[in-house]
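Here is chain A:
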Amino acid sequence: MPGHPQLGTKDWLIRVVISSGVVAGIWGLGLGVQAGLIEYVQRIVLLCGINIILAVGLNLINGTTGQFSIGHAGFMAVGAYATAFVGVKLAPGVAAALGAGALADGVVFNVALLVGALLSGVAGLAVGVPSLRLKGDYLAIVTLGFGEIIRLVFNNTKALGSATGYFGDSPAGLPPYTSFFWVWLWVVIVVLIVRNITFSQSGRSLIAIREDEIAAEAMATPTTRLKVTAFTVSAATAGIAGGLFAHMQSGIRPEDFKFEKSIDMIVMIIIGGLGSISGAVIGGIFLAVTLELMRDLQEYRLVLYALLLVIIMIVRPEGLLGTRELSLSFFKRKAGAK
Partner candidate 1 sequence: MTRSVTTPRSPLLALEKVEKIFGGLRAIGGVSFAVEPRQIFGLIGPNGAGKTTIFNVVTGVYQPDGGRVRFDGEDISGWPPAKVAARGIARTFQNIRLFRSMTVEQNVMVAGFRIHKAGLLSAVLRNQRYMDDEREFRRRAAELLDIFKLKELAAEPADSLPYGSQRRLEIARALMLSPKLLLLDEPAAGMNSQEAAELEKQIRFLRDELGLTVVLVEHNMSVVMAVCENIHVVDHGETIAEGPPALVKEHPKVLAAYLGEESEEQAVAEYEAVSRPFHDKPPEPDHD
Partner candidate 2 sequence: MTDAPVLEVTDARVSYGGIAAVKGVSLDVRAGEIVTLIGANGAGKTSTLKSIVGLVPLKTGSVKIFGQDIRAEKTHEIVARGVALVPEGRAIFGNLTVRENLQLGGFLRRDPAHQKRALERCVRLFPRLGERLSQEGGTLSGGEQQMLAIARAIMAEPKLLLLDEPSLGLAPKIVQEVFAAIAEIAASGITILLVEQNTRLALKTANRAYVLVTGEIVLSGESRALQQDPRIRAAYLGEDVHG
């Protein structure tokens, strides 16, 4: 964006208009999806969105910053439990104040999601500060360890249902807040946030850390702070995905956030290409769809899934896009980041 003009009121106005347009677009699309698609496909579309949030967020730390986390399911768990819990506690009060209905639900859900994101961000911070001094495999293993510990803690927390999981206070489970509109609105928000971070001074510095940490330090880059920041943001986005997931499922249990879940997330970003946001988007969709399509294969499904992973690593380890981005006009971006 060289020679960008001063941002005037007009520019902000344009942004507001575009944003409103996008929100309206998602809303309209949501209506269309609800009317036109069977619920099974709708669920897959929701899963795609949740996967995209997971993948784009994880990509910030694994792809852009080059710090490898294989325990992100733990942060997803924190977000899921926090969102669910807060939502349940908040709902009666908000319903009393605003009157039960879509508005109250939306307020409760999004406040809960934000709390979930905050708490998983805090968890990310707590994990990141000690761990991010490590590199490569060692960091990977430590994040795996933390991910498992987080899960074990939920597994042993009575107030959150232990192994049975948390379903709120009603037998019907958590309210199904998760709709096409909210999921994809959050997809847009998360993708925008991550994209704006990636293509900024901080993002450049994160890539510099990936490329050569010692040189980055010599350029006065506060590498630890940046890595921890990226890790925290990444954990927070996983938390949002967790919250959306919880309310899609109407309930969550520790088993939902096993090591395998972290692997799934890694597969998403590997398929698309580590370091590429659009790659992460593609990977997230790919995984949701492929796993569903392979369901007919029954017990061969996971064998094939693992085989696919191995073959991708051998044949095309850089994924579909490598670190490149698809230049979508949506991003209005010049070939700057290539």
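Quick note on selection: all candidates are chains of the complex that A comes from, given by their letters.
As a working rule, a contact is a pair of C-beta atoms (placed from the backbone, for glycine too) under 8 Å apart; a residue touches a chain by one contact, two chains touch by 3 or more; residues count from 1.
Because the structure is a prediction, the values reported are computed rather than measured.
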Pick from 1 or 2, the complex member that touches chain A: 1
Contacting residues of chain A [partner candidate 1, same complex]: 1-4, 6-7, 192-193, 196-197, 200-205, 207-208, 211-212, 214-223, 229, 233, 323
